[in-house]
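All protein chains but one are shown in place.
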Amino acid sequence: MVNVVVNGIGTIGKRTAEAVKKQDDMTLRAISDVSQNGGLRTVLKEKGALHGTDLYASNEDGKENLESQGFHVEGVLEELIEAGEVDVVIDATPPGIDKANKENLYEPNGVKAIFQGGADPEIAPVAFNADANYEKAEGKDFVKVVSCNTTSLSRTMSAVDEAFGVEDAVANLVRRGGDIPQDGRGPINSTIPVTEVPSHHGPDVQAVMPDLDIKTLAVKVPVTYGHVHMVTANLEEDVSEQEVLDAFDGQPRVRLIEAEDGYDSTGKVHEMMRDLERPRSDMPEAGVWKETVTVEDGTAYWIHMVHQEAIVVPENIDAIRAMFEMEDKQTSIQKTNEALEIE
Amino acid sequence: MVNVVVNGIGTIGKRTAEAVKKQDDMTLRAISDVSQNGGLRTVLKEKGALHGTDLYASNEDGKENLESQGFHVEGVLEELIEAGEVDVVIDATPPGIDKANKENLYEPNGVKAIFQGGADPEIAPVAFNADANYEKAEGKDFVKVVSCNTTSLSRTMSAVDEAFGVEDAVANLVRRGGDIPQDGRGPINSTIPVTEVPSHHGPDVQAVMPDLDIKTLAVKVPVTYGHVHMVTANLEEDVSEQEVLDAFDGQPRVRLIEAEDGYDSTGKVHEMMRDLERPRSDMPEAGVWKETVTVEDGTAYWIHMVHQEAIVVPENIDAIRAMFEMEDKQTSIQKTNEALEIE
Amino acid sequence: MVNVVVNGIGTIGKRTAEAVKKQDDMTLRAISDVSQNGGLRTVLKEKGALHGTDLYASNEDGKENLESQGFHVEGVLEELIEAGEVDVVIDATPPGIDKANKENLYEPNGVKAIFQGGADPEIAPVAFNADANYEKAEGKDFVKVVSCNTTSLSRTMSAVDEAFGVEDAVANLVRRGGDIPQDGRGPINSTIPVTEVPSHHGPDVQAVMPDLDIKTLAVKVPVTYGHVHMVTANLEEDVSEQEVLDAFDGQPRVRLIEAEDGYDSTGKVHEMMRDLERPRSDMPEAGVWKETVTVEDGTAYWIHMVHQEAIVVPENIDAIRAMFEMEDKQTSIQKTNEALEIE
Partner (left out) sequence: MVNVVVNGIGTIGKRTAEAVKKQDDMTLRAISDVSQNGGLRTVLKEKGALHGTDLYASNEDGKENLESQGFHVEGVLEELIEAGEVDVVIDATPPGIDKANKENLYEPNGVKAIFQGGADPEIAPVAFNADANYEKAEGKDFVKVVSCNTTSLSRTMSAVDEAFGVEDAVANLVRRGGDIPQDGRGPINSTIPVTEVPSHHGPDVQAVMPDLDIKTLAVKVPVTYGHVHMVTANLEEDVSEQEVLDAFDGQPRVRLIEAEDGYDSTGKVHEMMRDLERPRSDMPEAGVWKETVTVEDGTAYWIHMVHQEAIVVPENIDAIRAMFEMEDKQTSIQKTNEALEIE
């Protein structure tokens, strides 16, 4: 059993820690942080999702801090690592801190680590997406799981590219302004263009799929649950809409959403996740609106949504299995999906 | 075991049906509706919250309708009632239809029924709130569970009124524009005053607490999770803030929320419910922000929030126990709370 | 002097009526409507923008209606037309009504008419955009001014197409949910994909620019001021960014907006219009964010915004001049721009 620590219990950290707990071939040894945030107090409560998990401080200052906030802290993460009780750290700390952690804590102690989408691309030799390039992470010590937007594009693009070949693609992103609890973030009534054109999301996808010709533009809007992408892809083969739908259907983490059943917006998909009683109303799948999948004159179009808080969670789990060469790609994805009840 | 049917599987109906399933002294015999809406298809799916429940049509037209939408329908609700398999119907159909149901279906067949907050006050002899007037529903055939706003005011007001006496009170309501999936509702960037002044919410509370002198005003704003009430109550006794806090703490469905722990908005309380992995991120408690509870010169002030989709769910369960005289008030509230994991 | 009546005083109607008043070569003979809406009462007030204008009823029922609402009504529009006092009607009534007006009122009486973007394409032989196809409207009896989204795309696309040739283009639209006063429209916190893919906006542009190969996708988001378009255009010539900027700069109704001056969102552009004391904070120009204009490998990218309430107003004025062959295209555009203080 691989011993896992999640360092940084924010939006991504708390979810990946819970996901690790649900696997049968890895153990959540501990979580660590430096202060109360992102619901640390709540997830550790009696009915919280991480109740009973050992809490470590990421560093000495953090220990003092957490204890002054009333937390019971088992010790400092470095001690746990030095005691040989940690095989891999999922690092979900803010950009910059992740790099320092790698250099000062993980690398010197010979502990593997997984970093998140905001990390510097140089932090790891692999930009990871399970379906697109699982094999590249096999045996690696450091892996970066790409961002939520990149993950969704990698999933949908790799499905179509593997099936029919993509000549070139344009994806335009409509990003959420902030997450549900992020009251401090706007805008309230405004659309904000990303003035870096084309945006960084294209090159980000190319870190996963180097041969893909993709350009992206982006704006930010006042919603809290879900980015939406509008995609236009010129295909190498002449295919039917049904074939494209089949390619998405065969992708293990793409969900086809039927607008005609009433699920014709991000708000309604959010409600679908509530009706499925998914924890936190999360949707780890990329959701492609079925009715938007269209092919005309060799060009495929579709619109998909990305639940920004959840989509990378299963990827972190698969990254662990790849790094320890525990399972092959198909088996790992299937195990993770079953444990997380991804259909 | 009391056999329960929930008629009308919308926002309230789907939640109360799930709540009935979680009790050990009543059985969800069936659900009924007339067409796909409010996630009927999703809750009946393999991973849906009501998977496996018998689906009946509320009437003959509904049967045809549902079958044309691909549902397996066991029959028409009237048949099930006539077969003697229904003890009580939780009616969560739209106002007007509930009344017709009472007159044409429940009353003629001698079946008890519970109605919801939107129903005509004349529909039942009791306007019900478990904590405030459980006993009044004992043995009754028809009970109306009051609306979300009224429920929250009844809970907090009865806690304070029973402890110290309320001379008179002003409560001003900031209502949500629509629920999470209700994209068709606005406003987008506007505050809408309720021009009926004082608003109907005061008399609604008085249906539960006839001796309370309370006046209310209301506005509507562009949020989807939670109404917020600002309350000013002149007390009959001179008390301390701690005593008011204790009164709230002793109310079994009021939750004290600590803003200083980071829960200083409805969005952050929503996240707390997610971190507690409450189904659908629901909060059936009324949430009083602890820091807002203040007493000055015999006047108590507080601000509380109401999760409009969930707060009446436990009240429906208690109403069943009262109507069948299954348990006394305290026991019923405790049983419901435990089953629904209300702390 | 051409005598103009504006029929239908809603969002577009009230603005075009005001614009007609500001021209020196046409007269606002009257406005007409059937009931109070869109601020009819306010614009006719002492300080309102249309104070003193003759109000006619669009039909007999409307006359009764308006009079019962306290308006002074000069008569019924048909009477004014029959008296020979109307040369052209700007019809800004809802789709369907515009068609009936044409068939029953304008055509039989030999009066010219201009219709708006929501009208059936068959209503007029010309889909009009001043810069793109002014000449096609010359001498015509019926002209349709295309919608706000189409107008903005026609302006930017024709600027680039005339200068360098556009091989093909993708434009993805982020539409506003409703206008400032439309409280009844949502969504509050949701992004809604247009499931018609590609969307109708591409063919709409082709009604103006038949040879343009353009595909569009669209979503709707919770903002009230401005649509935003993300555009990718493959050019026939290899050009520099500066050349594309110059092409936009030369288009008389495209405004280059500098994000680096602080105008990096639709909300901030709205404020710019307020600081320029534009009437109603309107922006009749299409606004291209200068920093987003990029050329890479023969592909041009840009992001522009559209003030949905105002952009078609100057087009209606130019349509009148074309239909009566009063001025050539350049002169008409210049006269309209000066009168409306478009820089």
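Letters A, B and C name the chains as they come in the text, with residue numbers starting at 1 for each one.
Operating definition for what follows: a residue touches a chain if its C-beta (ideal position, glycine included) is under 8 Å from a C-beta of that chain, and two chains touch if they have at least 3 such contacts.
As the structure is a prediction and not an experimental result, all values here were calculated from the model.
**Q** Taking the full complex into account, find the residue in B:D25, B:E243, B:D264 or B:E327 that is in contact with the omitted chain.
**A** Looking across B:D25, B:E243, B:D264 or B:E327, the contact with the absent chain belongs to B:D264.
**Q** Of the listed residues B:N133, B:T150, B:N172 or B:S281, which contacts the missing chain in the full complex?
**A** With B:N133, B:T150, B:N172 or B:S281 as choices, the missing chain is touched by B:N172.
**Q** One chain isn't shown here. Among B:S190, B:S281 or B:N337, which residue touches it?
**A** Considering the complete complex, B:S190 is the one touching the chain left out.
**Q** Provide the residue numbers of chain A that touch the chain removed from this figure.
**A** Those residues of chain A that touch the unshown chain are 177-178, 180, 182-190, 192, 222-224.
**Q** Determine and list the chain C residues touching the chain excluded from the picture.
**A** Contact residues on chain C toward the absent chain are 14, 36-37, 39, 41-43, 45, 47-49, 179-183, 188-189, 224, 261-262, 264-265, 267-268, 270-272, 274-277, 279-281, 341, 343.
**Q** Pick out the residues on chain B that sit against the missing chain.
**A** Residues 170, 172, 174, 187-193, 195, 197-198, 215, 217-219, 221-226, 228, 230-232, 259, 264-268, 270, 289, 291-294, 296, 299, 301-303, 305 of chain B touch the chain absent from view.
The criterion applied here is as follows: only the chains that are shown with their structure count from here on.
**Q** Please identify which chain has its centre, taken as the mean of its CA atoms, farthest from the centre of chain B.
**A** C
**Q** How many angstrom lie between the centres of chain A and chain C, each centre taken as the mean Cα position?
**A** Centre-to-centre distance between chain A and chain C: 43 Å.
**Q** Quick one: chain B and chain C, Cα centre-to-centre, how many Å?
**A** Centre-to-centre distance between chain B and chain C: 48 Å.
**Q** Chain A to chain B: how many Å between their CA centres?
**A** Centre-to-centre distance between chain A and chain B: 36 Å.
**Q** When you check chain A against every other chain, which residues touch at least two of them?
**A** Correct list: 189, 224, 264-265, 267-268, 270.
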